[in-house]
Structures are given as C-alpha cells and as structure tokens.
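Only one protein chain is missing from this complex, and each of the others stays in its spot.
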Amino acid sequence: MQPTTHAFPENARKALSDERLQKVLAIAPAGFVNRRKQAADRLPEFEALRDQGRDLKNHVLANLDTYLEAFESKVTGQGGHVHWCRTDQEARDAILGICRKVDAKTVTKGKSMISEEIGINDYLEANGLTPIETDLGEYIIQLRREPPSHIIAPAFHLSKKDVEGTFRQAHTDLPADRVLDEPKVLIAEARQVLRRKFQQADVGITGANIMVAETGSTVIVTNEGNGDLTQILPRVHVVIATIDKVVPTLEDAALVLRLLARSATGQEASAYTTFSTGPRRPGDLDGPEEFHVVLLDNGRSALLGTEFQEVLRCIRCGACMNHCPVYGSVGGHAYGWVYPGPIGSVMQPALLGVKEAGHLPNASTFCGRCEAVCPMRIPLPKMMRHWREKEFEQNLQPAAMRRGLALWGWFARRPALYHAAARMAVRALGALGRGKGRFASLPLAQGWTQHRDMPAPEGRTFQQMWAEKQTVEKTLADKKGKR
Amino acid sequence: MADSQSARAQILGGIRKALNSAEGSEEARRRLATHPRNLIPARAQLPHDRQVELFAAMAAEVSATVELLGGMADVPGAVADYLAGLNLPAEVRVAPDAALDPIPWDRRPTLTVTRGRARDTDGASLTGAFAGVAETGTLMLLSGAERPTTLNFLPDTHIVVLTRGQIVGTMEDAWDRLRAAGGGGALPRTVNFITGPSRTGDIEMRIELGAHGPRRLHILLVED
C-alpha cells in the first residue's frame, strides 16, 4: 500500500468535510471509550496490571534474543517451521514460497495488522493466488479495495447501507431481490459466503497477538471465530508476527490477555482466545498439517536501545486512537498508511521515515489521553516529541516556523529585551483591539483567525504593571518610614 | 531456508548489539523454567462453590446459557429439550471423547447422535471441556484425537458438558491443571478459550451474535 502520509493535512481536510465519516466519528470512538472505562473500573487491579504489563514487556525487550530463540526451538521441536525475515519483502517471499510449495490457490486470512504492513494480499494476488479476508470488517473493506480505518474495527467508517451496496456488487450469485437492510442479515450473508471460502482454502494466514516462548505457541484473540476457522480448516497454517510479540510464559500471556480485551473493546475477555502449537498431532481429526511462523523484524530491532524502544511494548488494542481527539476528528484513513492514531504517529515515522510521516507526530496537541489509557503505559506524546527532535535536527520543519522559533528563542534568552519587546507588542495589540476586545483577523495569524477570533490583550504586561506596583508600594513605604 | 538462516543471524545479532548482551540471560531462562505468576485479580479467588456461581454469572453475561444438571444421565434429555425448545432438528454431533462415554444417549432414542469431527451440515455439536475459568465465564477446550476443534466452531449451536469440579478460578489455575495433567509441558495443537458465542460489532458497532462461529453456546454444568 502506497503511503499518503506526507499528505496528512489534505487527507485531514477531506475527512473533515466528509459528512458521513464525521457522523460515525461523533459516535463510535465514544462507545469504545465508555466500554473501556466500565471494564477498567470493574477490575480493581487494572492499574496495577498495567504496571505489570509495562514491566513484563520491558523485561522481554531486554531479553528479546533469549525469548525469540526459546520460542523458535519450541516451534521447531514440535514440527513447526520458523521463517526469520528482516524486511517486508522477505516476509512476502516467505509466505508466497509456502503457498507455492503446497500449490495453493485460495488463501484465507484472519485479521492481522502485520499482513497490512507487508501488503501481502496484493502480492499474493499479483502472483495468481486468491487471498480472502475473513474478519467481517476486513472482508468488507477488501471487497471495497479500501485500507482499514481502525486497527480493531477496520470498517467502522462505513454504514450498513455502504455494506449492503458492497455485498450486492460482490455477491452476484445471490438473488438480486434479497433484503439486506439489517446488520444481522448482512452478517448472515457474509457467514454463508465465507463458509465456502473456508472450505476451499489451502492455506490459512493469521496474525498473532502473542507468541509464547515457553511453549512455542502463537495466540490469536477474536470475537467472530474467523481466525479459528482460518487456521483449523486449511492444510497449512501460516502465522505472520513481528518479533516484539513474544512473551516468556503462559502466565505472562494471561497478564497480557487481562489487559488486551478490556483496553480494546471493553470486554472482560474476547469470545475466542486460541493458543496454537505446532501442526496437528498424530491421531488428530482436524487441524493443519503444517505450521509456519513468519517472524518479521521490519525495523523493530533497530528501535531497541533508542528513545523509541518503549513503543515495542504495544499490544495493538487501539485504545490510544479511541481516546485521541485528533483521530476522533479525522478518522484512520487520513494517516495515510497502516497504523493510525497515536501509535501510528510513533510507528509510521519509524517504518516509513520521518520525511514521509513527519506530519503525524506534529499533529498532536500532546493532550496525553493516549498515554493515560495505554495498557502498556507507552509514553506516546514523549515519543512524538522525539520525532519532532529528529525533524529539528534534520532541518525538516517549515522554514517560517524555524525562523520564528529561533527569533523567539533569542529574545527569551534575554529577559530585559524580552520584556521590552513584550511591552511594545502588547501595547500595540491592546490599543488596536480594546474597542472590540478581539480580532476577527490578524496578519501572521490566519491559522488562528480563519476559524476563531483572537482575544485582544489587556494592553500592558503583567511584569510592567507589577514593577510599577512595587515602585508605588516602595515609595509609600518610604514616605511612611520618614514620617 | 538459507535466507532465513542469514536473516536469523542478522536479526539476533542486531538485537544483541542493541542490548549489549553476548548470549542470552540467566534471568530469562529462569523465568521460562519457573513460569512465575503475575498479579492475580481477587475476583475469582474464592471458595469453590462461589467460583462455580461466578462462572455461571460471567458466562450468562456474555450470552452463553447455563443449565445445571444432577449427573451425566441427565445430559441426553437436556440436549433433546434444548434443541426442541429452539425448534432445531434433534441431531447432535458429539466429540468421540472418552470423558463423554458415561452419557446414556439411548435414554433419548429420538435424538440422533453421531460422533466425529464437524461436517458442514452439522447444526449442533456437543463437546466436553478441560476447564471452566470463573473469572470470565470462559471454557477451556483442548484439541486431540478425541476432541476435534472443528466441533467448537462450525455448527450453529455448541453444547458443552462441564463438570463442577472442572471449574477453576483463573486462567493460571487452568494452566497449572494442564501442566499437572502431563504432556511434559507441551500444549495440545489447539487450546481454545471460549467466552460466549461468536459475535461481531463490525457493522455500525452493533453487537450481533453468530458471526462465523456458533450463534449459541449452551453449557451443561453437571454435578460431579
């Protein structure tokens, strides 16, 4: 997927004038926010679990080599295969290679952000295979050839009418006069259509919310059950996951699971949490004959030891975007690539480069709501600031802003000059603005006055008035003393 | 595979360089061997009776239905009545699980019982479970030669026989039971934790049951 992250301001403007999207954004994120809060409030230990989640992931990252090797040896010891991949291209090739080896035609897919990151669907299609998304939301947007707009609710920007139109266009073998007016009916139709696909599939690809080093298991968390049908019906199960998803033990998986569903959807637990370990065992009546883990780095290990290491704690719950007022204004597509919201504003510069994705860490008020709800306590605003520092070091910010900032910094380092300049500026503005108390437009401040008035200053600086007050009080005191 | 090997060396080398670690850590190996517990919420740390109540309440909250039975002998009647109550065919696909052998299916001859993995045409399945997790009303099911996983996902209706004694407080308690049951620390191919029937909120954020997996999850909670 070609990123359009560099065009964030234009993307955002488009999103802001998209009335249908704005209607959805006015309701949907608030639903997630309320449900998360109820779930968190119901578990008195929730905040302490967040501390432990943070500490656990820090421990994992500090011992990542050990845990990855342990995971690998357990997978291979149980008849599975691990494919180490440095880049998205290596991962695409590894997956295509597995598919070719079993002469696969149809590939079903569970929901996986990494598969979006490596663009596997387009690649498989270009190579003559048919990939089919099976998560309902992903299926809908695949039919529409759109990217997801939210990491756990990929189609939440669409209405049921949109979905009806999409299904009528795609499911041409079904009667044209069928009624498709309710989510229930739409879901039943998708279920029926996808059942056939599940049965046809030669390979099933899922992501992994967690990899367990102790047992060599991969874990998926879903509500629909599509991820399970994806992995138990085809002959081959391929898991695509990045190296940061490993945890040491089953107990540690339990900790992450307690945080994940509550933070994501506000559920106590998702409907299906499935631990998959190796291929089917002798005597098993179902399950895949082959089990492959495509273990992808794609820039993660380069973040270790840097100011961005902590972002690797992310468990992809989406709470940061649900609580983000910027995401809530423009939705996911404006971010121009796979990861939207605050996590995207930190990850996309890491994956795409700060030149392509530099807008994202700037498009934040640093309100801190993302960090306040992140189950792994990732300091997202701090990391966005670090990206701004990189931009500053590389001279990537707009020249006018840099010059303005430099000039202001020059004054601010010189208190006497600063106060004198402040007095002059405030006197001029105050004299101009006192009649109305505000400005409807101001030179050099169109960004502000385009949408709102600029309140006028009172006319004198506090420092000036305070100094005068001190002089007056001192004079009075002196006079009193003389008397 | 050669590519994978050089990628492996490069990724692990890069990690070690960034972490300043020559070859793994003793602390990590100890954690793997001893699998210490993290914080366990107080919610399910209860006497067993109360854990059973909690399980039933939490399962009901996620739209599973729970029916209490006096013994395995009551299962055939309960299954037949449940299916009849929903106007569903009196047919059930049962896991070929030795743990379910005590069920006297012949007491309800009108009920058609077949055994094996799920087929596309099966409307209802019946399986056992390895454990019930009280904290979240979750069932834990293991795959195996007698326990095909397809039964848990393909049919519209999934009926699960769970005995009171199988109910534990937390997921950690369930892991301990599984470790104690043997297998040398190896997990079965598939461990399913199931919390209520299949659902989706993908269309306009409205929760609907029965997305891809079962629309109904009925738990027969049997006295030991």
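By letter and in written order, the chains are A and B; residue numbering begins at 1 in each of them.
In this section, contacts are C-beta pairs under 8 Å (C-beta built on N, C-alpha and C of every residue); 3 or more make two chains touch, one makes a residue touch a chain.
Keep this in mind: contacts and distances are computed from a predicted model.
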What is the protein name, per UniProt, of the chain that does not appear here: "(Fe-S)-binding protein", "Sarcosine oxidase subunit alpha", "Peptide/nickel transport system permease protein" or "ABC transporter"?
-> "(Fe-S)-binding protein"
So which of the visible chains would the left-out chain be touching?
-> A
Of A:4, A:159 or A:362, which sits in contact with the chain we cannot see?
-> A:362
The listed residue (A:44, A:77, A:128 or A:437) that touches the chain absent from the view is A:437
Of the residues in chain A, which ones touch the absent chain?
-> 9, 12-13, 16, 325-326, 329-330, 362-369, 371-372, 385, 387-393, 397, 401, 405, 408-409, 411-415, 418-419, 422, 425-426, 430, 434-438, 440, 445, 447-448, 450-463, 465-467
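Going forward, only the chains that are shown with their structure count from here on.
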Quick one: which bits of chain A touch chain B in the complex? Just the residue numbers, please.
-> 27-28, 31, 43-45, 48-49, 52, 56, 59, 62-70, 78, 82-86, 90, 94, 134-137, 140, 153-156, 158-160, 163, 183-184, 186-188, 190-191, 194-195, 199, 213-215, 217, 223-226, 228-229, 232-233, 243, 248-252, 254-255, 257-258, 265, 267-287, 297, 301-302, 304-305
Which of the residues in chain B end up touching chain A in this complex?
-> 3-5, 7-8, 10-12, 14-16, 18-21, 23-25, 27-29, 31-32, 35-39, 41-43, 58, 61-62, 96, 116-118, 120, 135-138, 143-145, 148-150, 152-154, 170-172, 175, 185-206, 208, 210-214
